[in-house]
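What follows is a structure written as C-alpha cells; I'll ask about it next.
Only one protein chain is missing from this complex, and each of the others stays in its spot.
For reference, chains read A, B and C in written order, and residue numbers begin at 1 within each chain.
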Amino acid sequence: MSAREPALSLAPDAVDLAVDFAGQPLKSPLLAASGCFAYGQQFAEFCDLGRLGGLVTKGISPLPRHGNPAPRICETAAGMLNSIGLENVGVDAFLADKLPFLRGLGVAVWVNFFGTDFETYVDCARRLSRGDGVDALEMNISCPNITKGGIEFGTVPEVAHRLTRACVEVSARPIVVKLSPNAGDVVAMAQAVAEAGAAGVSVINTITGMAIDVRSRRPRLATTYGGLSGPAIKPIALRMVHQIARALPHLPISGIGGVMSGEDALEFLMAGATTVQVGTALFAEPGAIHRITQELRDLLAELGIPSARAAIGVLQPLPAEAPIRPR
Amino acid sequence: MSAREPALSLAPDAVDLAVDFAGQPLKSPLLAASGCFAYGQQFAEFCDLGRLGGLVTKGISPLPRHGNPAPRICETAAGMLNSIGLENVGVDAFLADKLPFLRGLGVAVWVNFFGTDFETYVDCARRLSRGDGVDALEMNISCPNITKGGIEFGTVPEVAHRLTRACVEVSARPIVVKLSPNAGDVVAMAQAVAEAGAAGVSVINTITGMAIDVRSRRPRLATTYGGLSGPAIKPIALRMVHQIARALPHLPISGIGGVMSGEDALEFLMAGATTVQVGTALFAEPGAIHRITQELRDLLAELGIPSARAAIGVLQPLPAEAPIRPR
Amino acid sequence: MPAAHFTAATAANRALGGGYFVLELEAAEDTPVGAAQPGHFVMLRGEWGRDLLNPRAFSVLAAPSARRFAILGKIHGRGTARLGALRVGERVAVTGPLGRPFLSPRPGTTQLLIAGGVGLPPLHMQARVAAAAGLHTAVELLYGGRSAQDLVLLDQARDFGVRLHLATEDGSVGHRGFITGPLLARLDRAREAAESVELLACGPTPMLAAVRRIALDRDIPAQLCLEENMACGFGVCLGCAVPVHGPRPYAYCCTDGPVFDAREVRWP
Partner (left out) sequence: MPAAHFTAATAANRALGGGYFVLELEAAEDTPVGAAQPGHFVMLRGEWGRDLLNPRAFSVLAAPSARRFAILGKIHGRGTARLGALRVGERVAVTGPLGRPFLSPRPGTTQLLIAGGVGLPPLHMQARVAAAAGLHTAVELLYGGRSAQDLVLLDQARDFGVRLHLATEDGSVGHRGFITGPLLARLDRAREAAESVELLACGPTPMLAAVRRIALDRDIPAQLCLEENMACGFGVCLGCAVPVHGPRPYAYCCTDGPVFDAREVRWP
C-alpha cells in the first residue's frame, strides 16, 4: 500500500516554460551565467543558442582587463575555484565586436558589468545600457578577485544602495544586481538594492575559498583566494534565494549556483527564483542548458505543473508532527 | 627531464605529530568534531579512542534539549545538511554520565557548549569548566538551528566579544570560540573574541543551506534550513582559517570543514591551523581519524616535514611571473 | 550485538527486474554481520570519492556465513543505483550489524509478517529463521507490491514452508489492491478463531501507517520496521529522529529501532 500523489502528468510539450522577469518575457527560465559563456560565439558550434532563455555576458568593465596570473582555476569537491580576475574586452570592444552577435540570437541578453570605483560603475551602466540589443544589465557588486577596494559594494547595504541608485538613474535598461554570498546578511543587501530601484537580484555569485597544494606548499591559485562555484554551493545558493523570496516576495530573483539538472533548476524555481542561471556545468557540457531545459520540461510535465511560472515559489512547509502524548 | 624537489623523505615513525594548542599538549592535531562524535562511547567498538589527538563533545546546554522534528538530515553534492537542533543531555547529565568515560581515554577533551541567552552561556561555561577531565571548552556561537535569537552572538563582533569575555571570566579552563561562517567578516569575529580572552578559535561551523524535494514541493529538512558540512565546504573553511591566521598569527586555530584525508588535514595545517577536526567523515567511516592520522604521518614523512608543528602555517606564495616585455 | 566497520567485496550482484537486486558481499574475515538477526541493518558505501558522502542503510536479507551476507536493494536514487551496478570484486565499506531486530515468535502467537515492496528483507529473514527453527507454522508472510515484478524472492519464501498471502495493486498476482486487504481478512479469521496474532511490518510509510492504525484499532501488538534518513547508523549524528510518545519526543531509528512498537510511534 503506497500513497502516491495523484500526479496529473501532462505531455511535456504542453508545459509552458516562458517566464517574465521584471516585465520582460523570456522563452524559458534558463540563462547561461556570467563568465561561463564568454560572449557566446564559442557555444555556437555546440548548440542552438536560440533555444536558451537568455544569456549573461562575461562581466564588462569600462576599460579592458587582462586578468590574473596563472593558475587561475582548480577543482574542489563537487566544485571549482576560479580567480580569472574579471578579464574582459572592455565596454567599447564589447559594444562593437561582441554585442552584434548576441543581439541576433533572439534570446534575452543580460550584460554583466562592474567598475573599479563608483564613477566607473556608473559610466559602465550608462554606456552599456544604450547598447542595441541589451535587455538588462546585471551589476556585479561582488568581485572577490579584484584586489583593490570594492569589497563594500558587495557587503555593506548602504554602499550597495547608493551604487545601485546611481546606476539605475543613468541606465536605459533594468538593472539586476548580482549579490555576493560573502555578505553577512544577503536579505539586507537585497532589500537595499531593491529600494534603490534594482529590477531584480541575481543570487549568488561565487563564494570565496582556497585550496592548497601540499607538495609545493603553495596555494593552488596564484591569487591565493578564488571563487567557489558548482554543485558544492547549491544548498547555500538555494537558501539565499529562499530567504530573499520570503522577505521580498515582489522582487524578481535569478537563482544561480551549482545547477546541473532540470531537478536542480526546479528547486530554484520552487524556492522563489524566476530565472535560473547555469554556470560551471557548461564547461564539461557545452550543451548543458539544452539538456537541463528538456529535463525541466519533462519534470514539470511529470509533476503535473503546467508552466514554469506555476512552479515559482510553490514551496510548502512540511506537515507538523502529531502532538506529544505520554503513553 | 623533470625537476623534482629534493624530497628529504623521512621514516613515518620519525614524524612527530604532537602539537600544542593554547599551551596544552596534544598527541596529534586530529580531533573529532562536535556533533559527529556524540559523547564518544559509540566509537569504542570501532576504534581505539586513545589514539585520537582529542575530541569535542556534542554541544551541551544548561538544560537537556530534544532537538528538531524529522527529517533532520539530507545529503547534498559532496556534503550534507543537518538540523539536529542541538539536541543534548544537558550539563548535569553530561557531567554525571558522559564525562567519566571521556576522561579515561587519555586524550584532549574539549566540551562544546552553548546557551540560549547571555546568562545561560555564562552558566554553562562556569559549570562545565569545572568538570573533572575537561581540557577546554569550545563555545558554539553559531547555532543556525536554534530559532529564537542568538544569531547576533555569531555574527556581530561586539556581541561576541561581550559574550566571550563573560564566559572567559567564569571559566576554569581555556575557551575556544567556534566561529560561524555565516558571519560577514570572520576575521573581525576572530579578533573580537581573541581580544575578549579566547584561547583560540575553531573555524568553521556549518554553513546555512537548504534543499528541496521537488516531488513533494517541500524542504528536505523539517526546519527548512540546516547546516552544510562535508568536503563541499572545505575551500571556504580553508580560506577562513588562512584569513584569520594571517591577520592574527598568534591566535591558535582549530581548522574544521570537509576533512576526509591526511592531505586535507595538511592543507589546514599549512593554512595556519594548529589542530584539525574531523566531522562528517566519521559517519561513513567511524575509524576515519585513525586513517587520516596515518595518512598525515606518511605524507609529512614523504615531504620531509619532521613534525606536525613544522607544517603549521608554512604556506608560501606562488613565485611571481616574469615581467612583461614586448617581443 | 557488537558492530564492526569493515571492507567487503562484491561476491555476486543479481538483478531481479523492476530495479530490485540481491547484492552478496563477502569479507576477508569473519564479521559480526554473520550473526545478524531479522531487522538488523548495515550501512553500505562504495568507493565513491567525495560525492555521495554518507553510507546507505540496508536490512540484512541473509547471512549464510560469518563472512558473507546479502541484501535486497531497490534502485531509488544515486546511491542504490551505484550499489545495483557493483561488479564482482568491487569493494564496499560496511558498518554493522546495527539496530534492534524484530522479536522472535512467541509460543502460541502467530506472527503475521507484512511486507510492502522493498520492505521485504527483514521479514523474509524472519521467515527464514523461523523455518530453520522449525517454526514455519508460527509465521505467515503477507507481501504486497504494485505489480508482479514487485514481488521478488517468492521461490525462496515458498521453500521456507511459511504460508504466503500476496497482493498487487494491479491484480497481476494475488489479491488485487493493497496488502491490508488480505491482512484484514486474516485478522477477522484470527478473531473468530480466538487466535493470538502479532504483526511485524516493513514497507513504505503509508503502509506502515495503515498497519499501525489497524493494530491500534484492534489492539493487536505490532512491530514496525521504520526508515528514516541516516548519516551514521550507529547513534552519533542524531539525524534519524522518529517521533515517539513518552518522556522523550524523539527516539532514534538506528539505535532505538529500526523496529518500533506501533504504540510508541507518534504519528497522526
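Simple rule for what comes next: a residue touches a chain if its C-beta (ideal position, glycine included) is under 8 Å from a C-beta of that chain, and two chains touch if they have at least 3 such contacts.
Values in this document were obtained by computation on a predicted structure and should not be read as measured data.
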Chains in view touching the one left out: A, B, C
Among the options B:Val19, B:Leu55 or B:Ala78, which residue touches the chain absent from this view? B:Ala78
Determine which one of A:Glu75, A:Asp92, A:Glu158 or A:Asp298 touches the chain that has been left out. A:Glu75
Where the complex has a chain not shown, which of B:Asp13, B:Asp132 or B:Glu321 is the residue touching it? B:Glu321
Decide which residue listed in C:Gly49, C:Pro64 or C:Gly161 touches the omitted chain of the complex. C:Gly49
For subunit A, residues in touch with the removed chain: 35-38, 42-43, 45-46, 58, 66-75, 77-80, 82, 84, 87, 230-231, 260, 280, 282-287
Tell me where the left-out chain touches subunit C, residue by residue. 49-52, 78
Even though one chain is not shown, subunit B touches it at residues 1-3, 77-78, 321-322, 324-327
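Definition applied: only the chains that are shown with their structure count from here on.
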When you average C-alpha coordinates per chain, which one falls nearest the overall C-alpha average? Tell me, please. B
Whole-Å separation of chain centres (CA-atom averages), subunit A against subunit B: 31
Please compute the C-alpha centroid of subunit B, do the same for subunit C, then give the distance between them in whole Å. 37
Among subunit A residues, those touching two or more other chains are 77-78, 321
What are the residues of subunit C that contact at least two other chains? 50-51, 243, 249
